[in-house]
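With one protein chain withheld, the remaining protein chains of the complex are depicted in position.
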Amino acid sequence: MDRALARRLEARFEGALRGPARQRHDQTEIRIGAGDVIEVLRALNDEPELGFTMLVDLAGVDTGAEMQVVYHLWSATTADWLRVIVEGLSRDDPRIASVTFLWQGAEWMERETYDMFGITFEGNRDLRRIYMPPDYTSFPLRKDFYLPDDAARSPGAGVRHVERTHSPVDAAPGVLRRTGA
Amino acid sequence: MTALARTWDHLTLPGKALFILIPLLALLTTGLIVVIALFGQQILDILIFNLPIVRFVFAATVLLLLAPPIAFVIIYMEMKIIALMNLRIGPDRVGPWGTLLSTIHGLKVLMKEDFTPTRADPVVFTWAPVVVFSTMALSALVIPFAPGLFAQDFNLALLYFFAIGGLTVVGLLMGGWASFNKYSLLGGLRSAAQIVSYEIPLTLSVVGLVILAGTMSLNKIVQQQGVYVDITGSHGSGWFLDWYVFRQPLAFLIFGIAATAEANRTPFDLTEADSEIVAGFATEYSGMRFGFFFFAEYIGVFIISALTTVLFLGGWNAPFPFPRIAWIVDPGSLGIGLLFVVALVPLLGTLLLAAPFYLFRSQTRWWVALIVGFVLFNVLAGAVFFVWMRGTLPRVRIDQLMGFAWKWLLPAALLNLFVTALGVLVADALRGGPA
Partner (left out) sequence: MATQTFAKGTHPSADDPHVLLEDDYAFYEPIPPYPPRTEREAEFYTLGDGEMFLNMGPQHPSTHGVLRVVLKLDGERVVDIDPVLGYLHRGVEKLVENADYHQTISQVDPLEYISSLFCEWAPVTAYEKLLDVEVPRRAEYIRVLSGELNRIASHALFMGWFALDLGGLTPILWSFIERDEIVEMLAALTGQRMLFNYFRIGGVNGDLNHEFLSRLGDWMSRAVGQVDANTKLLNENEIFVRRASGLGVVDQETAIRYCMTGANLRATGIPFDLRRTHPYSIYPELEFDIPTRSEGDSLARYLLRMEEVKQSLRIIDQCLDKMPDGPIIAKLPRLLRPRPGRAWAAVEGPRGVYGAYAISDGTDQPFRLKIHDPSFIHLQAVGALLPGNLLADTMAIMASLDPVMGGVDK
């Protein structure tokens, strides 16, 4: 637990932090809002006293009330992991700036987060689905993802006996094509 | 329902095949006997009148008939040797020591579905394997396997060999292009580039040898590598030092490398690199068509190593002069029996090849294995070498391959040629005039 790090972060990012930096075990956590992402992460990456040059993970979280994006960073200046939680993204249209301008490797991590949660990363040149098929319509890791509805909307819906919803006409139009015969 | 129809229903598929074939064969045989009995003399007269043609037809037929068994033997050898190098066992169950496995593979390939991809060019697609196989088999016409045992001997034998061998490119390109498949296209183009660029060092490297030999006839080249006095005097061969490998070592090296590339063998097997382009030009082929490509490759291995033996390793000459052994059996006097003996050779050869593995594994009677090894050394040594390389080496990249051919092998072949020519001139001058 690096207390000095927490103090440095609180000193540097006074306005942007929502609440004090919390620490537990070997992790330091700061929370910021979606508007401060570019400024804070650029500062963390570029400034030599902070020196968080390695982005280790980019995750999306759906807390039920809101969406969050969590970055884990590593620096050679401290023994702690730094966790940056960007909170306050709305569940209906979550948007956040992309960090691909700092780390090109974040591109696929952001694609995965978009695929699983629907969070749009503005500035990501390649924001398309990465795991699910291109014509998939749901976001699987959201808390309001309901599997039978999702199965009903898939192209193979109703083909197998177990995939049939109780009333096929309730499924989205355009998927089950009638031959007209 | 007649008894015949009932029997027919009860038969399995092989039974049905035999049920038709055996009466048909009996009918044909009796017909043949009748014809020979009635018109035998006239037929013989015609044949004797056209003896060269008859000889050629016979030789070509034997060659084509022997090609699959030779391929089976080499395929088995490859599977077994690579397995042993990989610390595995390899074919073990089918036949003694797994020898029948490659034969079964050949039969299996006949039973596969034979299709043409939807948008492939049907004519070219069908004829590609034919072209590849027939050029390989045709090039074997001029190789002498024993004194007098060759299909055709003409003065341009070596040139003919390289010319026909170069026609395989046409077949590979046909296969690659007609398949309507990008992998096949890449494979076919790679193979065309590779074979064409390695033909030049290949032919140039033997020009030095041709200068020394003074002839392109393979038969005469073999004769020159041994002291072979005909009819009267001593039958015998010279010492192995007369072999051309010692008179043209650089040519041997270049020829060996270029021949590996010509035969599409590792490390030059990019055309069928199955970790990159699935099966190269042969991706869309299945069944017997693929079998043709497969056969053609292994026949090519056999023919190339046979040619290496003929040109550089003394052909049918023994490595040292040994006294004449009275022939127990004169093969010419066997007549039609010779055909049966010849048919036995692949079977025996396979068993003989299998024996060393068995013997080495049980670690007894090493001297028996040595004798067997020596008997098969001459031609199959080259094939073993090819297989050895396949098991050990990774493959080169296309640009490294082309660079190697044009920047290293070609200058080396030219160097060899000039040195040989210079040597001949100097030797002639020293002797006081051409010998």
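Going in written order, the chains are labelled A and B, and every chain counts its residues from 1.
In this section, a contact is a pair of C-beta atoms (placed from the backbone, for glycine too) under 8 Å apart; a residue touches a chain by one contact, two chains touch by 3 or more.
Note that the structure is a prediction, hence the values are computed from the model and not measured.
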Out of B:Pro267, B:Gly287 or B:Gly423, the sole contact with the unshown chain comes from B:Pro267
Filtering A:Leu9, A:Ala106 or A:Ile119 for touch with the omitted chain leaves A:Ala106
For chain B, residues touching the missing partner are 82, 85-88, 182-183, 186, 190, 266-267, 269-270, 273-278, 390-400
Where chain A meets the chain that is not shown, the residues are 24-27, 29, 53-57, 59-62, 70, 72, 74, 76, 79, 81, 83, 103-109, 112, 116, 125-135, 140-141, 145, 155-156, 158-161, 176-179, 181
